[in-house]
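Note that this complex is displayed minus one protein chain, with the remaining chains in position.
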Amino acid sequence: MEKATEKWASKVNQLIIGATQKEGGTRNSVIKVGGATTLPFLHFEGVIPNSPVIAMEVWDMEPPDWPAVLKEPFGDVLGDPVEWAKKCVNEYGADFLCLRLASTHPDTKNNSPEEAATTVKKVLEVVSVPLMIIGCNQAEKDTEVIPAVSEAARGENCLVGIAVEANYKTITAACQSDGHSIIAESPIDINLAKQLNILISDMSFPPEKIIMHPATGALGYGLEYTYSIMERSRLAALQGDKMMSMPMVNFVGQEVWRAKEAKASEQEVPEWGPIASRGPLWEVTTAVSYLQAGADILVMCHPKAIDSVKKVIEELMKKE
Amino acid sequence: MALTGLEIYKHLPKTNCKKCGFPTCLAFAMALAGKKTSLDKCPDITEEAKLALESASQPPMATVTMGVGENQVEVGGETVLFRHEKTFYHPCAIGITLSDSLEKEKIIERIEKVNKLKFERVGMFLQVNLIAISNESNNPDKFCDAVKSATEKSNLPLILISNNPQALEAGLKICSERKPLIYSAKEDNREAMVDLAKKYSCPLVIYGKNLEELDSLSQKVVASGVKDVVLDPGTRSLGGSVQDFTQLRRLALKRGYRPFGYPVITFVNGSDPYQEVSMAATFVAKYANIVVLDRIEPEEILPLVTLRQNIYTDPQKPIMVEPKLYEVGTPNENSPLLVTTNFSLTFFTVQPEIEASKVPSYLLIVEAEGLSVLTAWAAEKFTPEGIAEAMKKAEVEKKLSHKKIIIPGYVAVMKAKLEDESGWEVLVGPKEGSGIPKYLKGTWQ
Partner (left out) sequence: MEKCKIIFYPWKKEVTVPSGTDLLTAAIRAGVNIYNSCGGEGVCGRCKVIVRKGEVITEPTGRLSAKEKKKGYVLACRTTCKGRMEIEVPPESRLEGLEILTEEAKAKRLVGLYTPAEEVEKGPEVALERVFTHGPLSTKLYLEPSPPTLEDNVGDLERVYREIRKGREIPIMQMGLANIKKLSKLLRDSSWKVTATLGNRNETTEVVLIEPGDTTNKNYGVAVDVGTTTIVAYLVNLRERQVLGAKACYNPQVDFGEDVISRIIFAQEKDRLEKLHHVVIDAINNLILGMVMEHNLTLNDINGVACAGNTTMIHLLLRVPPEYLRKEPYVSTAGFMPVIRAAEVGIKINPRGLLCCIPGVSSYVGGDITAGVLASGLDDLSTPGLFIDLGTNGEVVLGNKDWLVCCSTSAGPCFEGGGIKWGIRAMKGAIQRVEINPSKDKVNLCTIGKGKPKGICGAGLVDCVAELMKSGRLNRAGKLISESSKRIREGEDGWEFLLVESKKSLVDQDIVITETDIKNLIHSKGAIYSGTEVLLKRVGLSFQDLEQVFVAGGLGTALDVEKAIMIGLLPDLPPEKFTFIGNSAIAGTRMCLLSHEAMRKAEKIAGKMTYVDLSTEPEFMNNYTASLFLPHTDINLFPSVKKLIG
């Protein structure tokens, strides 16, 4: 019996997030993602130079819809992005943060691009880990906010998003002039994902600085669609499709903590078990599934879940 | 390995006689290639062709059945490495361990708890499938007691785990008609285990501490006449197991390596429920056909059975969103009401456009078998009757103070009929999603 090893033609792009002083930024560390020459965790047939990473979510306002079980670990820092970021790094050991500028959404506080930029600057001052910065996921408002925050974080080599078909031009231009990488999101369709990568690259943006977000479905809420698109994307990358060779990100926390299974109380559904561990387990299960599909970055919320998934990644990176 | 429609067609009589129930020989050949019919439907096939086609259609991985009747579990029979290539056929079975060294009451308590691990999701019942009784006591009597309790208190198929053939035989005497899975044939007890499997016609697990050992054992066991085989390549780190399971699956499917052409079983255990659930989830995704774990709490099992349901959903069915009334933004009783089909791409086109319009709206998604507006309308799956019914079901009249509904421009022709059916005023919206913001901001107001 001879081992069944595939000979892949190409590999996933490697991407660095964050810039140290030497590279013109102020980060103490950088994050490397991608670069694998094989499918997830198949060490026997290729090199996986970087393990998948977890970015911990920090919001610029108190999240209006988080259940108590998710708010509890953060206590009183929830309204304060600076303290929240510090807590993530100092207390929960986060080495990568995702700053979500939810307050800029017209339906929440409708904060201005300038206010958002100030928040970004402050967070960059108090923590020295690399940063992912995303707007409020409203394409039109993001076209105003992202250029401002991108400029505020100039030189820090952040991962900025989220660019969608409706606003990619503005966001690409901002990332390009301020030296950031970009998140390109498309609605669970591999062709749309590739098309957006092409459109962004056609603006002379380097394809190696794109991260794909194939839209994330929470466990039980369309996970399988994203899962298969990610498997197909990863196969395409390894087979040499340059426009599909981008590392992938999943916004696991954002989706999981909207799911009924993570939020409904014991009183509502006693047969589902205690809420204290049910939500984090939902987040963990969603995250480990995406690891198998080829996720390079997982954006997560609950410290306990993050801790568990880190251990899983460690185990998966063992070669034997 | 798998033949294409044209390759199969070459072997058929090419008479287009229609006796097989297909309009042409090629249609029949394509259905055969897609495994949607069987060769015996062709009355005029030559023996020669039959032989050629049957050997090509032999499945690369055997399907193994445990249990009988309603709770019978089938595993294996997979044909692809990735679900998008076709689909996974037999959902990974999830088993719960039961040690015979527990007190009798504890055993019953545990079985009853397992029985309660049933959940309903999107109209399907999800549950654990197997009880794995292990002879930890090393005492055949205690093993028999546990087997008895399990057969009395539960209908689930069993896995009988012991290194002791006598204990296993004692257990088999009690429950062999329920076709349990015997665990396991190892290098040192192979012959005794093979005899048991043959004598009681039960499937047998082959355990090898690594792939090489498993390979040689599998060849021996199969040679001695056991056909229903499950493979256990032993436990190692999570990363190591994923790689081994991938090897087993690839060798079976892509290389047609017969000794590995069987389903795979694995046991997970960990001190921490998070780690144990993580491991089990990983194996559901990557290539275990049976996962056995110690965990028994609903919050631990629910994510696993849900993941299994997700992974084993047929990806070739159209992607649909749940048909119901969606809120885009925070609509009130004066907000517009739009309607479209439950095809996910339609939904994901329309919904962001409404959002972009900044006009909070209701979006009524109607069941149309996941077809886009025009296709669904053409095939009579998006009809005035269907929309009117969905409006009633969603109780739109309670949510809105007006009685106006906006239909996609492509189905303008159903305006009058829908007005009759619903009694609402029907407005014709734009044909394309891109026209929605302008429509909502302009025409609607």
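The chains carry the letters A and B, assigned in the order they are written, with residues numbered from 1 in each.
Everything below uses one rule, namely that a residue touches a chain if its C-beta (ideal position, glycine included) is under 8 Å from a C-beta of that chain, and two chains touch if they have at least 3 such contacts.
This structure is a prediction, so every number in the text was calculated from the model and none was measured.
The chain omitted from view is touched by exactly one of A:2, A:65 or A:202, namely A:202. For the chain missing from the display, the contacting residue among A:192, A:218, A:259 or A:291 is A:192, taking the whole complex into account.
Note on the undisplayed chain: of the listed residues B:258, B:324, B:358 or B:415, the one touching it is B:415. Interface residues of chain A with the unshown chain, by the touch rule above, are 165, 189-192, 194-195, 198-199, 202, 241.
In the full complex, the hidden chain is touched by chain B at residues 4-7, 9, 14, 16, 23-24, 26-27, 30, 315-316, 318, 345, 371, 374-375, 377-380, 409, 412-413, 415-416, 428, 432, 434-435, 438, 443.
Rule of thumb we're sticking to: only the chains that are shown with their structure count from here on.
Taken together, the chain A residues at the contact with chain B in this complex read 1, 3-4, 39, 41-44, 106-107, 138-140, 164, 166, 187-189, 219-220, 223-225, 227-228, 231-232, 235, 261, 271-274, 277-278, 280-282, 284-285, 288-289, 291-293, 304-305, 308-309, 311-312, 315-320.
Across the complex, chain A is touched by residues 82-84, 116, 119, 121, 211-212, 215, 236-240, 242-243, 246-247, 250-251, 254-255, 257, 259-260, 272-275, 277-279, 281-282, 285-286, 297-300, 302-304, 306-307, 309-311, 313, 315, 319, 329-330, 344-345, 348, 352, 355-356, 358 of chain B.
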